[in-house]
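Just one protein chain is left out here, and the rest sit where they should.
A, B and C are the chain letters, set down in written order, and residue numbers restart from 1 in every chain.
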Amino acid sequence: MPGVKKPTIAVYKFSSCDGCQLNILNLEDELLDLVGVVEIAYFLEATRAMLPGPYDVGIVEGSVTTPEEIERIKDIRSNVGTLIALGTCATAGGVQALRNFADVEKYTDLVYPHPEFIETLEKSHAISEHVHVDLELWGCPISKTQLLEGLTAVLQDRRPNLPQSSLCQECKLKGLPCVMVAYGMPCLGPITKAGCGAICPDNGRGCYGCFGPFINAELEAFVPVLLDKQRYPGEAVHMLRMISGNAPLFVEAAQMILEQEDN
Amino acid sequence: YQTVGPRVEHKVVAYGEIETIKDLPQGFASEQEKGRYRLVKNEGDQYFDALPGSQNWKKYLYPPRKDLFFLEKTNRHWEKSSAPPTEERHALVGVRACELAGIEILDKVFIRKDFTDPDYSRSRSNLFIVSVNCSHPDQTCFCSSMGTGPECQGGYDLNLTELDEAFIVNIGSDAGLAVIQQVEWEPASAYHLQSAQKVVEGAKQSLKRGIKDLEDVPALLLDHLEHPLWAEVGKRCLSCGSCTLVCPTCFCWDTNDHVYITTKKTNRERVWDSCFNPGYSAQAGGNTRPSTKSRYRQWLTHKFGNWKDQFGSLGCVGCGRCITWCPAGIDVTEEIGAFQEEFVS
Amino acid sequence: MAKQTINVPALARVEGEGGLYIGVEHGEVKEIKVNIYEPPRFFEGFLQGRFYQEVPDITARICGICPVAYQMSSIRALERAFGVTPTAEATALRKLLYYSEWIESHVLHVYMLQGPDLTGHQSAIELAGVAPEVVASALRSKKIGNDLMAAVGGRSVHPVNACVGGWYRWPDQEALKAFLPDLEWGLEHALETVRWAATLDYPDFEVDYEFVALHRDDEYAILDGDLLSSRYGLIQETDFEKHFSEKHVQHSNALHSNSVDGTTYLVGPLARLNLNYDQLSPQAKQAAEEIGLELPLKNPYKGMIARALETVEAYLRCIELIKNYHPEGESAQELLLTAGSGSAASEAPRGTLYHRYQIDDSGLVEYARIVPPTAQNLARMEADLWQLAPKVLELPHEEATLTCEHLLRAYDPCISCATHFLTLTVEEL
Partner (left out) sequence: MKPKVTVPAIAHKPSELLDPDWATIVEITEEAEGISTFWLELDDTDLRARYRFGYGQFNMLYIPGFGEAAISISSDPEKPERIGHTIRFVGNVTRAISRLQVGDQVGVRGPFGTAWPIEDCQSCDLVIAAGGIGLAPLRPVIYHILNHREKFGKVTVMYGARTPKDLLYVEEYPHWEENDIEVMVTVDRADRDWHGQIGVVPMLFYRSRFDTHKTRVFSCGPEIMMRFVVFEGLARHISSENIYLSLERNMKCGQGFCGHCQMGPFFICKDGPVYRFDQLEPYFNLEDL
């Protein structure tokens, strides 16, 4: 669709920390070129000017955690051509999905003196649990290069080529020693998708999976390897239930460990 | 020459630029087992006791990433500018016997009658190799059964054998000779030669792992491509690709097309790939190698089977990296052993 | 011109989801609400039962613009719980990471969030159409802050290298030294920004604030220090909760903080500048003198100038910290797991950020308390609006609305942080 009219981009914020949206503004080298090829029609954090919809591309950061947000995401879906779920909050519910594994009522009284003011969902949902998502950009925060690749692919009307290998590939491309092999540390690398540049292993610590599950993650083979490297009871489940804790494959892996521990 | 050699980085022996002998991992030894590598201080002050970690010399000949060419669009035509050719001349210090064999195998892959990779052949001809005979092979090494070590037989400019207080130097080429002539040296005494021989013998004896009847292995594997043993190892493998990415002889690569947001600038990049990656065999009709079992089978049957048909020798040099650096502790010699147990004995 | 209600359902150029409502009847301001409808995420809830070393990674996710602030406050509070004092080298590196976050956050605010209000544009992008080189150099300065954070912490948003006890790994000395030329350029750009900010046409509005900020005698406080209030003087950092309490206001998702005597107070760059001016580096003070800065600076809109000066300070300190960076020995200390509790505050770009944790004897979090800067400023923002609104209602409606919005933007509110996150349920009064 590289037609004459510049495609319109709308950026929406749901329940999130704003770090992925900020990474749009962190495209310092490309921002001025970006606004040359696309029309930023709605981006509350960057501009007060709001053009009316519908928009060609809707970028949604954050997860769905309130009844109001369920309505809002459906409305957005009907108002945009391509819907991009930006960041692991949008693609898997984010760190706030940790509530999904606990009783949310307990949280509300704990933190707020007037809990009755609170109206929130039992769980933190990924955008794709409510509407069809055209492109998922995982990561907490997203990788700027993947965002550019996603937008460029929309401009060129092609499937974006995002890294699909396990994080271990990125570790090896950088010549890094595997932290599991060299330091005996637990690392989610083998079941996590590449994309961050293996910055945790590069800093001598295990990956905690913020780019979400590797498409060919072999859980039966991986769980014993992870448990073998565990440094305190429950570390493996903690690592799995972290940023991408609500992603189905990570939920399943954590379940496998808990069931093993029960019997 | 840019001198590169072993140095301690991130608590393992990596290969990087070295200026003086002080950069070498002196007084270190390495302990390797399946899925485990540790660098330990030891009392000795040997320079080459510690064996390399996951890195290998391949990155100087066939780098993990390489820009191929750049394009910029003016009206309807693309102007192409090639990436600057690699001009660096590397002097590799501390090349192990198995690594020499690894380089020779890569030569057969990248320098061929029908086509030659220009960058590889340029970097290769710019190499000055100072190899070293291994004095303390680790548990995961099996170079002797692959006929590649622990003693360097040739293909080096200079070869070292490290004794307690001296290095025995074998000259492998005129270039090597020219270098040695600029250094004080003395002819090796009989005693020196004898202790060098003892070092090499000692290394040979200490090799634990190995593969018996190597010449029967290709047929053994290729005649049983549907055996349940493949499914069994497929259940233990993570499909993470670390084995292929640490292996000194793996050569598969993929291309990335980077496009600038204006869609008016693009460049092609070549990057290491692995037969364990999901997109490796993707096709319109579906993936031709969808399961981890099929991918592990491709890895093992290529290294220890089809490689011989394609390039005239097996694809493994017995360096043991894939055994050490496999997070799941899967060992190629044991997997082959399982087939031998099933069919040979 | 009949004075009408000002209603801004969604505030632009602020971080997070918030709205502004000023109810006007018969020309009188009846009601003012800064509506925070950012959904709640219950951080203090799910921190319970987590291992202490996970806290910096989890709390970073409270705010994408100032994750380092959350990591530093949580790390120092936890180190206090274990009775561990960080090494000088580890502390210096923490300040380097923190100052680079100030650079990134302040340059973002000055040029892209509040700047457009003062140059009469809807956004920095629109400003770029008119003055591309201004925006281009602002982006370059912001990039230096981001790249330096990545070099020290692995990435700029949610860095991965800082840990309780020090650092997972010492960053490479050469890689940091390579930043010095950029930092010299950035310093010049920051000085230029101070001069530019001084020339801008700010609304004429002053408030008698109680300023609160961390204070140290030997440096412009960022990582630690004692609490200093312009009204109550020095307060022990660990007495934060005795002095400031949070009350839960019906229309807001964030808890409103105020002083123990019920009055409201201000944290952030304006507060820091007024309280810690003497601790600024000489060159920063000289820049202030050159623009004829007079303290106390009580105009919230002029927080821009405070941020510009703090960017100068940040660049100066980054240059100095990199030049003295000589890592040796272990990057992190071994911690013995002992039950305990600890609290600490640090100066996030937007103001004082307070954390308290209770740890059991196997290192798991029993209790977590987090008081973000914007929560502390919310009550103060509404108080400012009560003072501002009557004056601006004389202006045409659009201009009045913009001036009020501009005031909230001047606070650089970080609403995602402030709210610990609740949903707004508005009841008709």
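One rule holds for everything that comes next: a contact is a pair of C-beta atoms (placed from the backbone, for glycine too) under 8 Å apart; a residue touches a chain by one contact, two chains touch by 3 or more.
It should be emphasised that the depicted structure is a prediction, and the values quoted were computed from it without experimental measurement.
Colleague: Which displayed chains make contact with the chain that has been left out?
Modeller: Counting the whole assembly, the omitted chain is in touch with A, B.
Colleague: Which residue among B:V8, B:I180 or B:A282 touches the omitted chain?
Modeller: Residue touching the absent chain, from the options given: B:A282.
Colleague: Looking at B:S135, B:T148 or B:S294, which residue reaches the missing chain?
Modeller: Among B:S135, B:T148 or B:S294, only B:S294 touches the chain that is not shown.
Colleague: Which candidate, B:V259, B:L300, B:C319 or B:V332, sits in contact with the chain we can't see?
Modeller: Checking each option in B:V259, B:L300, B:C319 or B:V332, the one touching the absent chain turns out to be B:V259.
Colleague: For the chain not shown, which residue from B:E43, B:D114, B:E165 or B:E186 touches it across the whole complex?
Modeller: Per the contact definition at the top, the residue touching the missing chain is B:D114.
Colleague: Extract the touching residues of subunit B with respect to the undisplayed chain.
Modeller: Touch set of subunit B with respect to the missing chain: 68-69, 71, 73, 76-78, 82, 109-110, 114-115, 117-119, 222, 225-226, 251-255, 257, 259, 263, 266, 268, 270, 273, 275, 279-285, 288-291, 293-294, 297-298, 302, 305-306, 309-310.
Colleague: Since one chain has been left out of the picture, which residues of subunit A touch it in the full complex?
Modeller: Contacting residues on subunit A, toward the hidden partner: 156-159, 161.
Methods note: only the chains that are shown with their structure count from here on.
Colleague: Just the number, please: Cα centre separation of subunit A and subunit C in whole Å.
Modeller: Roughly 25 Å separates the two chain centres.
Colleague: Counting only Cα atoms for the centres, state how far subunit B is from subunit C in Å.
Modeller: 50
Colleague: Per the centroid of Cα atoms for each chain, what is the distance between subunit A and subunit B, given in Å?
Modeller: 36
Colleague: Counting only residues that touch at least 2 other chains, which ones in subunit C make the list?
Modeller: Where subunit C meets two or more other chains at a single residue, that happens at 169.
Colleague: By residue number and range, which residues of subunit B touch two or more other chains?
Modeller: Only 10 qualify.
Colleague: Given the complex with subunit C, which residues does subunit A contribute to the contact?
Modeller: Residue positions touching the partner: 13-23, 25-26, 28-29, 31-32, 35, 40, 43-50, 65-66, 68-69, 94-96, 98-99, 102, 104, 106-108, 110-114, 117-120, 124, 140-141, 196-197, 199-200, 202-205, 208, 210, 232-235, 238, 242-243.
Colleague: Considering the complex alone, what residue numbers of subunit A touch subunit B?
Modeller: It is residues 2, 30, 33-34, 36-37, 148-149, 151-152, 155-156, 161, 164-166, 168-169, 171-178, 180-184, 187, 189-191, 204, 214-216, 218, 220-222, 225 of subunit A that touch subunit B.
Colleague: Going by the contact rule set out above, which residues of subunit C touch subunit A in the complex?
Modeller: Listed in rising order, the residues are 10-17, 37-46, 48, 50-51, 54, 57-58, 61-65, 67, 108, 112, 116, 122-126, 128, 132, 135-136, 139-140, 142-143, 146, 154-158, 160-161, 163, 168-169, 247-248, 250, 255, 362-363, 405, 414, 416, 420-425.
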